[in-house]
Each structure stands twice: as C-alpha cells, then as structure tokens.
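Apart from one protein chain that is not included, each protein chain of the complex appears where it belongs.
On to subunit A.
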Amino acid sequence: MSEPVPTVLPLEVIDKAIGTEVHVLLTNDKEFKGKLIGFDDFVNIVLEDVTEYDNDTANDGKIKKMLLNGGQISMIVPSV
C-alpha cells in the first residue's frame, strides 16, 4: 500500500526506443543491431537495416527488415 509504484514499465522503455538504433542480445551468443520498428507483447521485434553478430564478429551483409523471435531475446539496449 505504502510501497512506491514503479512509474516506468519495461515495455514503455522499449516503446520509447522505437525509431532508434538498438542492440539486441540473444541467449545464444548472437547479437543484432538495427533500427527498432516495432514489437508485440511477446517482445517479438521488427528491426530495419540490421547487422547480425556471431560471437562479436559482424556477419557481412545487412538485413533490410526482419522479425526476430522474442523467445531467444535476453536483452535490448537502446543505443547511447
């Protein structure tokens, strides 16, 4: 009752990052960097102009637009 209620929900943080560059870290040592277009309640996310990283090395060739399965995502980092 007297405990302060959190004012920023996790999904709001992702929502604020829409339209900006984000890093997405997966559970399997993969990483994606791209512009966040959208997401849903499962945190499946749509990215644009994406670079895919495997163990910190970038795969050649950008992906124009992609839907990334939320089940593999461990962390989303809005770029600083």
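Here is the rule we go by: a residue touches a chain if its C-beta (ideal position, glycine included) is under 8 Å from a C-beta of that chain, and two chains touch if they have at least 3 such contacts; residues count from 1.
Just so it is clear, contacts and distances are computed from a predicted model.
Missing chain, UniProt protein name: "U6 snRNA-associated Sm-like protein LSm6", from among "Mitotic-spindle organizing protein 1 isoform X1", "NAD(P)H-quinone oxidoreductase subunit 1, chloroplastic", "DNA-directed RNA polymerase subunit" or "U6 snRNA-associated Sm-like protein LSm6". By the touch criterion stated above, the residues of subunit A touching the omitted chain are 15, 18, 26, 28, 30, 37-40, 44-46, 50, 59, 63-69, 71-72.
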